[in-house]
Each structure stands twice: as structure tokens, then as C-alpha cells.
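Only a single protein chain was left out; the remaining protein chains are all shown in position.
And now, chain A:
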Amino acid sequence: MDMQPSPSPSGASRRDLLRGLAYGGLLLAVGLPLGRLAVAREDAPTVFAPDAFIRIASDGAATLIMPQVEMGQGIYTAMTMLIAEELDLPLAAVRLEAAPPSDALYGNPIFKVQATGGSTSVRAYWTPMRKAGAAARAMLVQAAAKRWQVDPAACETQDGIVRHAASGRSLPYGELAAAASHMTPPSDPPLKDPKTFRLLGKTQTRLDIEAKGNGTAKYGIDALPPGVKVATLSSCPVPGGKIRRVDDTQARAVAGVRQVVVLEDLVAVVGDHMWAAKKGLDKLVIEWDEGPNATLSTESLRAAMHEAAKRPGVPVKSEGADVRPGDAGVISASYELPFLAHAPMEPMNCTVHLRPGACEIWIGTQVMTMVQAKAAQAAGLKPDQITIHNHLLGGGFGRRLEVDMVDKAVRIAAHVDGPVKVVWTREEDIQKAMYRSTYGSWLSARLENGKPVAWRHTVVGPSVIARWLPPAFSGGVDIDAIDGAADQPYAVGGFHVDYVRHEPQGVPTCFWRGVGPNNNIFSVESFIDRLAREAKNDPLDFRRALLTANPRALQVLNTAAAHAGWGTPLAAKAGERVGRGICLQTVFGSFLSTIAEVAVGDDGTVRVRRLVTAVDCGMVVNPDGVISQIQGGLVFGLSAALHGRITFEKGRVQQSNFHDYRVVRIDEMPAVEVHLVPSTEAPGGIGEPGTTTVQPAVANAIYAATGVQLTRMPIDQTLLAKGGRT
């Protein structure tokens, strides 16, 4: 086993990162720095710490150090299952601890950075975590065998106990912890045959489920260090703007307000509790210097993207016969997505206690080491002077891959005596955020005998990767932005994909659940339906004919179609038009097909009645956890399709809270069915793929119902009124 820390981002080859991000399974050979801590821990021999993840104390307590953060995706449970399977520990015996910041020890093997995102966790840790468990188990067995003077191969393990059947002896792991610390970790411990798994592939109760039902689960926003004050803030409503002048006379007069902190780009009111801070904030009179973005509007931003689309892109794929829009017989279309906010239920927050030479932080973050680096920079300290207490995340969705909330909180805390919890109002969370960018796709294809013979796809969007993981960006191509375009599943003849990098002026952009594939799956699947119509073929049959070389894709498509009753008549009420639509995708290492069923009222109102999804995500750790993630992902995608839109006017975001930045509620829910297709392939991601399937499936269903092809999201109901404009 690799005894060295994982290479730093700059040391990792771009090719590895590319392959890691696109097909995480290939990178699983990257070793974790096992063995490192065994040396460091020699002063504490009563704890067996064979690697960075496992601690077994002499009293038998087993603690797993979790490098990945829990934001609802069930990863604490899945990671524990991976280790516990190979270590033969009962799940119930395991305690979890959030890992401290260290890219070397806890860097995600795919990113090389301690980050949880991109549906990478199980793909990244499927093998390393099992190896960690297997290595620890082997050392415990060695320790027992040595004590009993028997052959280690004659010992077995079960439920935290080593047994030697021939002599009837047994010892619990705890009693072997000290001796095991002196054993040499095996270089390549054998892993169990999947046929003998006792945990993996079998639904387990989530380890965090009880605390999340009785109010004891602790999120970043629940941090209460002694003496903590609460602050809330206002940043400039125009991105990049600055403060010109603040009159805080009335704010200071509010009972419970302790302090007003005015910085270059924001003002914060510090109080005894959130209400005092919020009342104080409302009483401030702030004059902004709005800066260069004061005239931004949705229209100006959209026009700039269309201008960018005319630029030649960087070629990503260029194979075989080409096709250009405008050429004779060429079918062309373009598709666009809007800006979106993440709006996790837990608003942005960060608690900071800054003292001379030390900074303590309480937060729920997807990126521990980035928080550490940002806090150090903002406080003028060294990274090792920053202590971080990570918490559960009240939703991440990509927003907590960013550290702007840390930067602001630390800069505010620099003016506050004692700890301060900086809590964003929901309005601040929606209006002064980082956003999922607009994206556009321009597609062209030529058909012969009812099948595509040439295909061209130009992706226009920002590069979040270039800022967030620079080593992975080179040659002008953003591997996330083209994900789902450059590797779409169909046989289409000549195949050309270009990427035009376009950063929307002034708008801070970041990852959002479903990332790049949101754009590409929406456009590719909408365009495939368009081509099926041009070929006068059924959307299902048209796809099937292009998937003969892609059996896993074909299987999920057929599975979803069978469960959805594709081709059978749909009931419609008076005043409603009904239809079904397909999406098929092969991103994040998983294969999904969703079939949506919609009813469109004569007035254009869209009701999604049913979503049927078939999933092949390779070997599954916790089946019910997979179903849960797909269900949730579908709802996230449905919110985007039905309601999701951030618009700008005079440089300002026009939405402010859940009344005008709407998300799906229970009374809008379709019936949802998720069907797992059994698979022995390498595990794929499941956090995001549900989300990306919804927009095209719903748009295609709306076409089936109305004959109107929507090419922009969210759904514009005014286009769908019966006899209305098309």
C-alpha cells in the first residue's frame, strides 16, 4: 500500500484528474496514506490507529474518521459500511468523527483535495476504504495469531472478534488494539469476494437518522460556543459593489445590538441574538457604490452568451463527417438554462472566534482545507493556526463547496471581541450568493435513412473548474462543462463537440447539483427527440436503434419504458393534454433513464404526474440510500424545470425568498418510482444524476402533450396555452 501522502493538486497529472472527474472508477488505484499515523501514534499504544481513518481503542470502541461530509446523501453510512464490511465490525459499534483539514491525509482520491462533491465519494473510496478495513483486520489477526502462536490463516473474524476455531480461543478487537499497533500493515490486503458481503448491497439504517428526527442533530448554524454573539450582514446588492457611506445611528439604538461592523464591501450588525441583529440591519441607511455591474440585466447577460456562441470553440471531439448549421438538410436547435440559486434549507452561516495567533471556526462545509486556507488568508494567520469544527450540512448542492461565507465571517470577526456567529438572512442567501450559471448548447445533425450520420454540439458556459480546481483546467476545456456532451451514449456518425468558455460578466458562478450535465443532458435529450420527429420515428425506438453498442444504457431505457407503460394510452381529464417524455443519460459513472408523464391544462399549467426512473449505478453500497438520493435528485430537477430562475435587473437579483424563488412543495409532487437495475460493474455516482434527468424528460413529455418544444428552462407556461403562440 502507498505509504506516501497523495500528491498535491499541482503534482497530479491533468490526465489523472480528467479521468478521475469523468470516470472516477479508473482512479481507484490511488493509495491512501495508510500507515502514516501508526508511527505518529506510538506514544499512545492503547489506540490502534493503522491509518488515517480507523481508531480502535483498548476498550473496544471503534471510531472512524470521516473524510467526506454528510449533507443528506448518506455518505457517513456508506463510508462506514465500506470499512466495516472488510473489518468485520458491526455497524452499530462504530462511532464517527469528522476529519480535520488535511489534503494529504483526507484528500478525495479523485480531486486530491478534501472535498465532497461531484457524486464522487463512493466512486473514489469504494476500494481505498475497503482496503483500509482489510489492512486493519489483517493486523488484528496477526496480533491474535502471534499471541496464540498459531497460523494467522487459521483465524477468522466476526463482529469485532478474532477467533481461532481449532483451539476455541477468541479475543475482541479492543484487547488486541495495543499489539496490533506494532504489526506491519500488509502491502496489499485481499478484499472479500462480493458474493460474501454481509453489509454492502444490503439496505442499512442511516447512522444519522435518529438525531435528525429529534432535534439533536447539529448543523453549523447550531454552533453555540460560550459567549457567542450573532451577526447578520448585507453585502452590496450589485456584485462587486462597495460601501460608500453607512448611517448606523438608528441601528445602534435597537435593544440587543452591540456593534456595527462596516467593511469595504459589506456591513454587519452584531447583537445578542439574530432578532436584534436583523432589526438593526433593517435600520441601517446604506449608500452603495455599485461599481461596474450596475447595469447588468438578464437580457444583457443573455445577449452576451449568444454573442459568445458565435466565437469558434475549443475542439473537444472531432471525429468523422462534419455538419454545420445552415448547410442543406441540416437540423439545428439551441437550448438554454437560466441562473439558479442553491437555496439549501440551512442558510449560509459561519461562526468564528478570532484571537491573537489563533482562529476557531464552526461551520458545515464540503471543503475543509479550502475553509482553512481562506480563513488563514482572511485572518492573516498560518493554516495550522486555524481550528475547524465541521458539522452536518443542512444541504450542500454545491453551495458549500465555496468559502465566501468564511471569508466574510472572518473579516467581520476581526472586529468583534469573542466568538461571533454570522448568519445570512434568506434574502442575503438568495441575492448575494454564488450562482449556477446560464449555459447554452447549439446542436446540429444530419439524418440519413432515419438515423444521424453527423452531429455537432457547441457547449457555451463558464469554467467553474478553472477557478475551483485549476490543475484540472488546461487546453481551454472545462471537463465538467462538456460532461454529457463529449460522451453522450448514442451512435451518431461523425461526432464534433466544441467548448466556448463564457464567463457571465460580474456574476459569481459555482457548481450546482447535477453540474455540467444539467445543460448537456437537457440539450442532447431534447435534440434526440427532435431528430426522432424529423425521422418520423417513436422517441423510444429511435433511441434504441442508436444504442446497440451500449447495453447498459439500453437496459435502463427499456426498464424505465416497461415500468412507465410507454406506448400505452394515458388517461386525460377534460381541459388537459397529456404526454410522456424520455431522458436517457450516462454521466457520473451511472446509467439512468427517466420517463415523465405530464398533464398540460388548456391554460398552459403544467402538472408532472409521474416520474419513473431506472438506475444502473454499478455495485451498490446501501440500496435504500441510492433510492433516496435518486428520489431527492428528481425533486431538485423538478424544481428547476417548473420554477427555477434567478434574474437580474440593474445589476440586482430580483428574487429574494421562497415566495419568488420557488421550489417544489409536497402538493406539486408527482408519483415517483425508482427501479434499481442489478449490476456488478464499478460503482457510479448517485447524488446528482436524478437531478439532470428531469428537465429533458419533462420537456419531451410536454411536446408529446402539446406539440410545443421548449428549448429554455424553466417551463414558460405562456407558450403552452391551448391555441396559444408556439
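What we mean here is this: a contact is a pair of C-beta atoms (placed from the backbone, for glycine too) under 8 Å apart; a residue touches a chain by one contact, two chains touch by 3 or more; residues count from 1.
Heads up, the rule we're going with is that contacts and distances are computed from a predicted model.
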*Omitted chain, identified by the protein name its UniProt record gives, among "Isoquinoline 1-oxidoreductase alpha subunit", "Nitrite/sulfite reductase", "Sarcosine oxidase subunit delta" or "Spermidine/putrescine import ATP-binding protein PotA"*: "Isoquinoline 1-oxidoreductase alpha subunit"
_Residue touching the undisplayed chain, where the options are A:392, A:486 or A:646_ = A:392
*asked:* Touching the hidden chain in the complete assembly: which of A:248, A:346 or A:360 does that?
replied: A:346
*Using the definition of touch stated at the top, determine which of A:72, A:280, A:398 or A:461 touches the missing chain.*
A:72
*Where does chain A touch the missing chain, residue by residue?*
70-74, 205-206, 208-219, 221-222, 224, 230, 255-256, 272-275, 278, 343-347, 392-397, 423, 425-426, 624-625, 628-629, 631-636, 638-639, 657-659, 663-667, 669, 672
